[in-house]
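Beneath this line is the structure, given in structure tokens, with notes to follow.
The other protein chains are all here in position, but one chain of the complex has been omitted.
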Amino acid sequence: MKKIYLNKNFPHFLHGGDYNPEQWIDTKEIWDEDMRLMRKANCNEMTVGVFSWSTLEPEEGKFDFSFLDEIIAKIGENGGKVVLATPTAAPPFWLAKKYPEILRFEKNGYAAPNLGSRRHKFCYTSEKYREKVAVMVKKLAERYAHNKIVVAWHLDNELYGDCFCDSCRKKFREFLKNKYKTVENLNKTYWAKWSSGEVSSFDDVQPPIAGTSYDALYIDWKRFTDYAKIDFLKFQSDIIKGVNKDAVITTNLMPQRDYDLFEYAKMLDFASIDIYPNWGRKSEIGEAIDSAWQYDYVRSIKNKPFMLMESAPGLVSWMPQNKLQRPGIGSLASISSIAHGSDSVGYFQFRKSRGACEQYHGAIVDHVGNENTRVFKEVASTGATLNKIDEVCGAITQSEVALYYDTENLWALDVVYAFAPHHVNYYSEQINYYGILWNNSINTDIINRESDFSKYKLIILPMAYMASEELQNKISDFVRGGGTVFATYMLGYTDERVLTHLGGFPGGKLKDVFGIWNEEIDSLYPEDVQKISYKGKLYDAKDYCEIIHLRGAKALADYNTDFYKDTPCFTVNEYGAGKAYYQAFRDTGEFKSDALECILQELNIKGCIASKHKGVSAQIRTDYENEYLFIENYSDGKAENIKLNDVYENLLTGEKVNNVSIGKFEYKVLKRKI
Amino acid sequence: MKKIYLNKNFPHFLHGGDYNPEQWIDTKEIWDEDMRLMRKANCNEMTVGVFSWSTLEPEEGKFDFSFLDEIIAKIGENGGKVVLATPTAAPPFWLAKKYPEILRFEKNGYAAPNLGSRRHKFCYTSEKYREKVAVMVKKLAERYAHNKIVVAWHLDNELYGDCFCDSCRKKFREFLKNKYKTVENLNKTYWAKWSSGEVSSFDDVQPPIAGTSYDALYIDWKRFTDYAKIDFLKFQSDIIKGVNKDAVITTNLMPQRDYDLFEYAKMLDFASIDIYPNWGRKSEIGEAIDSAWQYDYVRSIKNKPFMLMESAPGLVSWMPQNKLQRPGIGSLASISSIAHGSDSVGYFQFRKSRGACEQYHGAIVDHVGNENTRVFKEVASTGATLNKIDEVCGAITQSEVALYYDTENLWALDVVYAFAPHHVNYYSEQINYYGILWNNSINTDIINRESDFSKYKLIILPMAYMASEELQNKISDFVRGGGTVFATYMLGYTDERVLTHLGGFPGGKLKDVFGIWNEEIDSLYPEDVQKISYKGKLYDAKDYCEIIHLRGAKALADYNTDFYKDTPCFTVNEYGAGKAYYQAFRDTGEFKSDALECILQELNIKGCIASKHKGVSAQIRTDYENEYLFIENYSDGKAENIKLNDVYENLLTGEKVNNVSIGKFEYKVLKRKI
Partner (left out) sequence: MKKIYLNKNFPHFLHGGDYNPEQWIDTKEIWDEDMRLMRKANCNEMTVGVFSWSTLEPEEGKFDFSFLDEIIAKIGENGGKVVLATPTAAPPFWLAKKYPEILRFEKNGYAAPNLGSRRHKFCYTSEKYREKVAVMVKKLAERYAHNKIVVAWHLDNELYGDCFCDSCRKKFREFLKNKYKTVENLNKTYWAKWSSGEVSSFDDVQPPIAGTSYDALYIDWKRFTDYAKIDFLKFQSDIIKGVNKDAVITTNLMPQRDYDLFEYAKMLDFASIDIYPNWGRKSEIGEAIDSAWQYDYVRSIKNKPFMLMESAPGLVSWMPQNKLQRPGIGSLASISSIAHGSDSVGYFQFRKSRGACEQYHGAIVDHVGNENTRVFKEVASTGATLNKIDEVCGAITQSEVALYYDTENLWALDVVYAFAPHHVNYYSEQINYYGILWNNSINTDIINRESDFSKYKLIILPMAYMASEELQNKISDFVRGGGTVFATYMLGYTDERVLTHLGGFPGGKLKDVFGIWNEEIDSLYPEDVQKISYKGKLYDAKDYCEIIHLRGAKALADYNTDFYKDTPCFTVNEYGAGKAYYQAFRDTGEFKSDALECILQELNIKGCIASKHKGVSAQIRTDYENEYLFIENYSDGKAENIKLNDVYENLLTGEKVNNVSIGKFEYKVLKRKI
């Protein structure tokens, strides 16, 4: 048996959420009521401190931790654990006012110290801010880093955005100098002879505030921004670990945003995720797939269980329409996170604010203040389930299939205007390919340019536009060694500098791996549809169609329309012991489903369940002795007669089954010995 | 007989409009032609001086009132009266150039003194501007405040917008300090512990220029802006009344904008309105209803006859499409203002400009310069009618029904992003409920949080989101005393500080008055429709559906769809001697019509006419001896066989009738003794 826990001293699921009791510091009877409601909701965790700075240090140098002492103790007395946040995401007003140099410099100027300003107003590289942060974090660590109630430290909160202040500009130039050594190297990489743009010193380089003619500059800026934020997190982590080297460090990541999670993962003890799906619009299946991808991504970056830190109980407050979650969806989504590798279910927030900008955001405890709400009851029932399946905690995920998703590739496609940033949709296409695997209940890892390719049978590379020599080699080695790759249009146009490959696409070695030459890419208007002929059936192509030539590959499908009618559009090449498939166009879903399922069959990659049902997906976690099978139903009705691959025990009822039916928005958790 | 006149010395309708003769100062033969055309158009009023400052004071301290002397005299000689504007809405270029501190500071910086800049470029709180304004207004008052031709003073013009200059910031902080006394009170009201946002001094507070996390700050800023503008108006009024205490003061208000008209009304002798409906798009009925509401609102704020100061002859020039008014609409709309309590019909402007930004805006006299245009003739015919019905002038309006519309509530809903400012549509819903009353020809007052509730039989409160304890008491007292209220979804979520009520919605006493608990609000996507079952019929619900629980109330309708199927959505509660109805959802028009008409019947509230016709509405004015009945037809065809409640005399023809037919875009004015 092998398990990996978030905190080895607490081998249990966490169930709880963000709790901001400083809002109610004048009415402490509410704190006591909250403790009662925490137990009633089957919660065992509270994330505290996220926005507490002004309460902990109301004036410069005047500290008062009594509120935190009291709350942590109360939570502990009531059987709960605490994830303790450093409050650095929201510097107090007095600090921003006294030291305006700590403030974020937005594209259009300073975020003024303003009652009306939003959070996240500080600069990641500010020396002055680090000075103040160091004091606060040191004091917190000294006071709580050995506290047994505290199971993990949450650094800052939802780090996003970038800063354009003088300090960041300076640091950016240092970063470039370190990378390029000479300004000539930078000029060549940026192709700066174009328009007489060569700079003569690193000091000439500015962040791409107002757009840029040089994609490479944009990408370097994104690289730098991640570098600066990770450095800020490390700065905090070092202080805490300096007090207790066993302190457990995390922060909440957001896979839908454009920062490079693999880079952040390197310095975290475990990864955490905040997730806010758009439930209730059309079918729930699309949201479920998107969420599942996010979970798989956050699991993959550390290759171990993660924490679901924030999700919305009931509804959010910042969408154009804040629709209520339909009964069951909240629980189902929570258990889904467990299925994909989470060892916690967290919510934002425990008690609803009375004012300010999250006044109406969903919470476990609503303004009415009691346990008689629909949302409270659903949360409590999720907690009851977690208690029953607690043995799953620490089990891991094994995948034969990997999906390539690279944030540098995302940046490159976000900025390359020839392919229309508004239509490129790298993220959506990623989800589209993932959806086929989800539909087939196949455990999947998300990998990037630095991942180990060798452990998979099949790797899918949608729109892998940026292909360095290293990546080319990885793909080549993987296929030569017997692996199967499935790549799509836009493969290997540039190297890691976003300089195009010369000599024909896909660049370098990939031309041989895939056995094709890609001459032209036709960007279609939204109203254009091309037809594809594959195995006697016609499919639609949209948006992008490449005109390719065979250089050893075999055509599996041809275009059926327009001037490239009868030229190949889906090919396979035998290369070493493996195979390389290439889909030269964007399809509308049906083609990728048929083509990929065919390949899965050929490779004998089986789903976690033995039958396929619309809106139903299954995942397996394992501790090498037991296998835990989660089956979820997001369809609009009951899923009948779901066939299992073996006999399983229902972990909630003890029943033995080889076949189950699952109601709308319901789930099963099953178990078998391996 | 009881009548209330705009100016007791001129007990007649005013018919005329804005006149800017300084544009033609080099071609004075045009002035003479204008006098001929004024008489020809049956006009008896000109509003002059609105943009005259640069002509009256071409250089600092160099005054020349000869043009104004001449024009006022000419108008008087030709039988007309003058409404004299203070020219402060458009400070001359030289003033803005010499004293840039008088300029409006927009969100993104100063409105530079610029030939290209727009009007309204001054700051309402600038000391320097007041100094210059004082001189100008004093001179005007001394010269004209006893002039018999001048029947009223029009202060400034269409005051809107806000200013973010240092002077306004300072005044804002004084306003806050005066209101909150201590900064702790402010922090608590703003719920500023959220995100460590507490300020330590009133000087820290900034206007919500770039958005804010604190709704309460936004609302205080709106309150302050009105305060500053009203103070600016009072400053002028005091000067004029200092010269002649009987001078009659007004200014032109715009009900569609978000300033608090009830507050302005307090310092005016009578209210004026500018109105620019969007005629000619689809049916005219919607525009007629919206206009009627605006008239009723402006009448209600002073509870007496008002002045229609500006409306467009023929067309406007600032819409995406400037469609011509169809024949008859201009006259009908003018008479409609009289029906709803106006004692004037005014236009912008008398003669069309040759250049600048209102070059093509409709005018009585077009560029062709003569009386042979369609528009001129229609204006002249309106004037002829006004002459015939002049005895109506000064009659007042009596209503049994009131519609609650509160500007602070508007601000709160405009800013609360959980309910999506783009879909909240407080104004539209107001008009939707008003439309049912209009369709039933029922005289209606518009009331706000400070109004006297006791004189009505029925009060309708759409989306009364903000309910202070005072408002709760008013509603409670009204119902307990036998009144009927009809409230809708979003009732009583917050108090006047926009802090949510704790303990369940609607807040405080309202839970008892309405006998319900409102647990959740479902914000629907635009494509979502829910069904309502009421008296055996199905209705549509859109946008917002609350899930409520009965606490004494009786369910009159249930939801018919989704997970809240069979829960109540329209309730009535007997409370004291009255009844409280609650509509928990937004409907699409049909439901509110059926439900309200049922209640009107029950309360025996009768329309001004005895039959109902699509697009036809009637209003009554009275002098306690005579009743004047106005019937208007906005439908696309003739309205036949309109039944009257009694025999009336046609004021235009003398005919006696108890039944009339009215052509498309035509009207009747009838009279009976009471």
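All chains are identified by letter, namely A and B, in their written order; residue positions are counted from 1 within each chain.
Everything below uses one rule, namely that a contact is a pair of C-beta atoms (placed from the backbone, for glycine too) under 8 Å apart; a residue touches a chain by one contact, two chains touch by 3 or more.
Nothing here was measured: the structure is a model prediction, and the numbers come from that model.
**Q** Touching the hidden chain in the complete assembly: which of A:Lys62, A:His422 or A:Lys673 does that?
**A** A:His422
**Q** Which is it among B:His367, B:Lys643 or B:Lys656 that touches the chain not included here?
**A** B:His367
**Q** If the hidden chain were put back, which of B:Asn178, B:Gln321 or B:Asn641 would touch it?
**A** Looking across B:Asn178, B:Gln321 or B:Asn641, the contact with the absent chain belongs to B:Gln321.
**Q** Looking at the whole complex, which of B:Lys8, B:Arg281 or B:Lys656 touches the chain that is not displayed?
**A** Reading the full complex, the residue touching the unseen chain is B:Arg281.
**Q** Against the chain that's been left off, what residues of chain A make contact? List them.
**A** These residues touch the chain not displayed: 188-200, 204-218, 416-420, 422-423, 497-505, 517, 519-526, 528, 547, 562-563.
**Q** If the hidden chain were put back, which residues of chain B would touch it?
**A** 20, 22-23, 25-26, 51-55, 58-59, 87, 90-94, 97, 112-119, 280-281, 314-315, 317-324, 326-327, 352-361, 366-369, 373-375
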